[in-house]
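Reviewing the structure listed below.
Every protein chain of the complex appears in place save one, which is left out.
Naming follows writing order (A and B), and every chain is counted from residue 1.
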Amino acid sequence: MRYVLKKTATTLITLAVVSLLLFVAFSLISGDPATRMLGTGATPERLEALREELGLNEALPIRYVKWLVSFVQGDPGISYVYKQPVASLLSAKVPVTLSLTIMSFVLVCTIGFPLGIYTGKYAGSALDRAVMVLNQVIMAVPPFFSGILISWVFGMVLHLFAPGGYVSYTASIPGFLGYLIFPAIAIALPRAAQLAKLLRGTILEEAGKNYTRTAYSRGNDTNGVLFGHIIKNALLPVLTFLGMCFSNMLAGSLVVERVFNIPGISNTLLASIGNRDYPVVLAAVMWIAVFIIVTNLIVDILYMVLDPRIDGE
Amino acid sequence: MEKKRTSPLAFIDRLPNPGLFRMGALITLAVVLLVVVGLVWMPYEPTAMSPDRMQGISAAHLLGTDKMGRDILSRVMYGSRVTLMVALGTMAIGAGLGVLIGAFAGFYGGVLDEIVMRVMDGLFAFPNVLLALVFVSIFGSSTTHVMWALGIAFIPSFTRVVRSEYVRIKHLDYVKNARLQGASNARVIFVHMLPNVRGVLLSNLMIGFNNAVLAEAGLSFLGIGSQPPFASLGQMISEAQEIFFTVPSAVLGPGIVIVLMVLGFSLMGEGLRPATKGLD
Partner (left out) sequence: MAAAMTTAPLGEPILEIRDLHLEFHDHDRPEVAVADFDLTLHRGEIVGIVGESGSGKSMTAHAIAGLLSRHALERSGQILFDGHDLLHCDRSTLRHYQGDEISIIFQEPMTSLDPLQRIGMQVEEALRIHHKELSAGERRAAALSAMDAVGLPDPQQVYGMFPHELSGGMRQRVMIAAATISKPQILIADEPTTALDVTIQAQIIALLRKINAEDGTAIIFISHDLSLVRQLCHRVVVMRQGEIVETGTADEVFENPQHSYTRMLIDAIPKVVL
């Protein structure tokens, strides 16, 4: 329990530091937001009034605290370009990106774990060697490229879905998930190959350890040794990977959303970067940072659950 | 006695998996050749538009032409150069700064080490594409900025391995000896200890290079980095997605070059790994 509290405290500190760095960086470069919102032709009086309204006349530390408080309350500011609250610009899009990421993650696990266990168990076999080379190829294909190939094969040739025919989750949940499965495959494939390769490696490493020999000496068959002893040990190093994988796939969805015309946060974020619409960029990046840092916290807690050696430290 | 001549490539046969290594080396060689030839000669000016739009493969245009009638092969040659340059630059920045920071943190230890490594952990947790997005949104989008952004994103992966290697070897006798003989800290760090990290550095560079290629391709697909009309592989794919059915080579050309660029290195890396036997 102390471990969890300690990790949670570290997480909160990390969040504070990251948010401070991001806020300062974006504040320093953003110039005068009032001029940007009203244009250069605006009268000094109107500019001053807007500055006052946006709280820009206050000192940076106070602005940071105010921004942080309103961010936590779900209101991370007003877009320079669209002149409406950032929350309303992003709120409908975050669930889409998140669903795509989670779906990809589930696919990574359902493909990567069995493949890793199989190739670990039968390492050196013909199938293992074939999978190994195939893995190298799959890891080399960027998701936006495989995404295009997937929409061509499954969409245009096999007619399993209509590329570009995105179905909103508000219209039909099955339709929404059915459309997302193909981009999720594109995002998941290289990560699943990585997971399989990593798990194969950790299984073989554990297989060489002394406790594996002990397990054999007690009369276990291969499956008994593998599933009774090796797997749990081999999973520990994989946890860190899965955590990073989750964050990386979030970034991966930004790219693949474009291929499949999915209205997630990608388009808004990139348009805002192009328009230098900093409140939107800051909010989106901050949300992703929160997501990643919390993922890391969950990984740390999972380690504590799985590994008795990290108890109470 | 006749002097026995050994081919400089003879080492390949002693590798755990010479077949894979050879395949990887050939692929890498092909990609490098594409880039090198592109430096001195390209079939067309990669930015030159022509009325021959969206043409398929022909003798005049080996990979066809895009929406604006530009020759795809020439653009692939130019784009591969950009991607390769960014990946190499990224590795130079990431490895250079990473080794420096890791060496100092590992050598001196203490509070400095603790702070540096916490920062590195934080940096490491963020996807490199995301870091690059933040970087370019602050400093503006250009190839150089993408290179710096990715370079910084790759620092932690080098810092970690170099630091742990320095922590491991700093108590070894030969390092103590060097210090006893009055070598300065800087000399010990760079002359005596640095050669030890070659091994870990090499494997990190190979993995890092591949990740850099994929990250650059992803960013340029998003329109970040190299700006139109100059070609980059990711951006070419992004622009060609809608004409995929008319001119498949517009997508497949740059896509396959990206795949080969990554695959070459990873197959060479696989060739260096000893074969393993399974449980059953």
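Couple of notes before you dig in:
We adopt the following convention: a contact is a pair of C-beta atoms (placed from the backbone, for glycine too) under 8 Å apart; a residue touches a chain by one contact, two chains touch by 3 or more.
All figures in this text were calculated on a predicted structure; none of them were measured in a lab.
Among the displayed chains, contact with the absent chain in the complete complex occurs for A. Only one residue from A:6, A:46, A:66 or A:232 touches the chain missing from this view: A:232. Shown as candidates are A:155, A:224, A:237 or A:263; the residue that touches the absent chain is A:224. Set against the missing chain, the residues A:34, A:78, A:117 or A:215 yield one that touches it, A:215.
Where chain A meets the omitted chain, the residues involved are 209-211, 213-221, 224, 228-229, 232-233, 306-309.
In this section, only the chains that are shown with their structure count from here on.
Measuring from the averaged C-alpha position of chain A to that of chain B gives a distance of 23 Å. Residues 14, 17-18, 22, 25-26, 29, 119-125, 128, 132-133, 136-137, 139-145, 148-149, 152, 156, 203-204, 207, 222, 225-226, 230, 244, 247-248, 250-252, 254-255, 258-259, 266, 269-270, 272-274, 276, 278, 281, 285, 288-289, 292-293, 296 of chain A are the ones touching chain B in the complex.
On the chain B side of its complex with chain A, the touching residues are 20, 122, 125-130, 133-134, 136-139, 141, 210, 214, 217-218, 221-224, 234, 237-238, 241, 244-245, 251, 255, 258-260, 262-263, 266-267, 270, 275-280.
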